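Got a structure here, written out as structure tokens. Questions coming.
Note that this complex is displayed minus one protein chain, with the remaining chains in position.
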């Protein structure tokens, strides 16, 4: 019974159908009819004109966005527990040609205008110091917390005031929107976000994420960077088809809600053990090594996050029986 | 009737089956059972112990290999008409952090020891000149020519003598082996090749190429670079399954032979129009703009390679009727 | 009366004499007799065979050393208040092609084995995390503290145990050695240091630092990187001559001692105001904005380090009368 990660989840049947349906000869790269449909599809979803590039991984989406927003000699403010800092093997530095990640604090891996200011206001504006050029937040965060539109907008206002780019790592954007019940627009461009890594791989797709640009002028250069990074797949139609299948009929948000519901069920069982409020599809809870071992002996697989702390992750395809069993097991600890 | 490129070909049914069959939860990244089977599968094919990384594009395979063989301050000797020089949007420079491609000549995009020596012997060994660190050849070449094992071995011997790394871009390796009837071993490590970009995407796969290291010690660092480049797919099993399906039952070579046969048929029709001998799945022939327009008006799609020159590419799924029709049309010109 | 920085100090007369004496035609770059004498000169000083490259700035020396010790996908552990992190405008990331600085704590900008372990032990050894490849310390530190040989050796032992490179930023190495009264050998290679940025510019030279490699095999590649960075001066003799003049007759240590003595005098006057013990040529002291203004009104120039904290820096050429006057003024606050 796997609560290790949403990374390895299965493909949603509708996505697999779409992949099979795309198995027709068409133009290579992103000249095919599926790829060409992406801009319109996501423009409708976001209620504004956007430009969209498919990419095969979330790391690629994030780092292409950062490269679009920050020059090699600049810096990107992010949370010290963010994915771009800790889990991308140096990809942000690779794609930006050495920009510096500037680590800020915040509860539950959430930045606030205050924690951002604490970092950037300490930087003298001279050539000796790397200057901030962008802010990157993750929604839902690495600890399963969500920023609501007001919180995003507050950071967006700060970004605008200081002339900083604003990126959202939305590997779990679906979980955030499902939780908040807001529009995708409210959580992004209406709050100042300029580029979104819109994640699908954790949520039912096989190999496609969408890099969404709300700010004009960034997509064309990024297409060149995508090619230069070896990310321009010959048969882009198979990626585009996944994104289209996820967006059509709101599959993305339905799947996000499914995963959230499983996590909520676990949260209910965890009670005082919870390290963070559960707002998306991740549950961090306190458990001694003995308790963790006991859960494992019952067939549950999960990640040891830190000393005395374990992480449970649910996905769109998490089995409800497994969730019930795990909830019981936690209560029984 | 599409003779534009093999890049956009369909997926072989056995590969699609393998993708569907891999739709089970397993460990993320490359910890799954399919990914773990790659080393053994390709070691058997090559008759020696190899290390294999799946990657989503041929450009990524090539450039990870170059980064493994050449430091940022070094150079890679390649043909001036090579894919890495002309068709990868600067990816070699990106992955190597600015190594210089050193352009050599050779008929049909084939390097020879002589043309390589003409480049490297002119470079004084001082700090003012970028020094060569590796050689990269393409087999079959960008003009549909093949290097036989003896030709590869001659370059391999030069590489060894000068202490240079040796990479083969095998985007159409299947076509070369199918043509030559030699073993994959003879064309690679037995002839000095240290790293091979083993292409499947043009040959029936959807999104997986195999980067094969014959030289020990390169794979581990490359796994870090693959991650750092945003190429480490969450669900690697879908890529590994493609490679396995292509290699099992010799599908790769059967498909290569199919494509070659179509090209050979066209070559027979082309006669004196041929720019290069046809040895793989590409046919370059002389055609005036009027002749090209005439072919197009009959429903044939292809690439205008240069003035008075068109390129026809066949693939594993090229329709035999289309080939026959095109052959007739060429004869009728 | 300038206590702002040692960066802008004058050139020692013996150094200027050496520059003038080098004004003869000789071979360009580093083929001249002065450049060629550097290895022997510094090998004698350090009591072991070293390889030496002149470079025009301390930032260049540091970053060439880091590039020699850390690959693009690796990390360098350094203090969060170190010069490489805060004052080099992103040069470490530029020279290393995007290696990550891993920020550790420690009193007075001094790392300890414990603070280093706190950083590196938290890094899982997988491809998702950037792995540490080197440690860099500054001696004397950015807060005017010194590491003694035992402290350096403890870090050196950790570096060896973990397979990490070990670099010392010695922009104020002279001040450290002058303070400690130890041999240069004890503070470097005998304690595990593999590369030293040996600073002269703050200590009487005009434009020359020495990058000293104790570990064989690093210098040759670094010569290529120095050229590639545009740092290979045509007339290297003028740089080499400065280093030779500083080392001959122990001018470097005599100058370091002069600067230290001035700082010690100020420290004596500062009493409880001292933020850190004064061990080199920098004095950090608590002063209200009003007190700082009062000192400035008396003609003293210095740096506002932080709120309620000022920094006074002395140099080899600091006027003893100025020091006495400033000491009196501090006492009078």
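Here are some notes:
The first chain written gets the first letter, and so on, giving A, B and C; residue counts start at 1 in each chain.
What we mean here is this: contacts are C-beta pairs under 8 Å (C-beta built on N, C-alpha and C of every residue); 3 or more make two chains touch, one makes a residue touch a chain.
Quantities reported herein were computed from a predicted structural model and do not represent experimental measurements.
When the missing chain is restored to the complex, the residue among C:43, C:148, C:183 or C:207 that touches it is C:207. Among C:34, C:73 or C:95, only C:95 touches the chain that is left out of the view. Among A:228, A:273 or A:311, only A:228 touches the chain that is left out of the view.
Taking the complete complex into account, residues 29, 71-73, 97, 127-128, 131, 221, 223-228, 232 of chain A touch the chain not shown.
Although one chain is hidden here, its contacts on chain C can still be listed: residues 2, 5, 7-11, 16, 19-20, 23-29, 32, 55-64, 88-91, 94-95, 201-202, 206-207, 224, 227-235, 238, 317.
Contact between chain B and the absent chain runs through residues 72-75, 86-90, 93-94, 96-101, 103, 127-130.
We take it that only the chains that are shown with their structure count from here on.
Copies chain A and chain C of the same chain sequence form an interface built mainly from equivalent positions, shared numbers / all numbers used being over half. Here the chain at the heart of the shown protein, by mean C-alpha position, is A.
More C-beta pairs touch across the A-B interface than across any other pair of chains. One simple way to say how far apart two chains are is to compare their mean CA positions; for chain A and chain B this gives 34 Å. For the pair chain B and chain C, the distance between mean C-alpha positions equals 50 Å. Centre to centre, using the average C-alpha position, chain A and chain C are separated by 42 Å.
Residues of chain C in contact with two or more other chains: 72-73, 97, 127-128.
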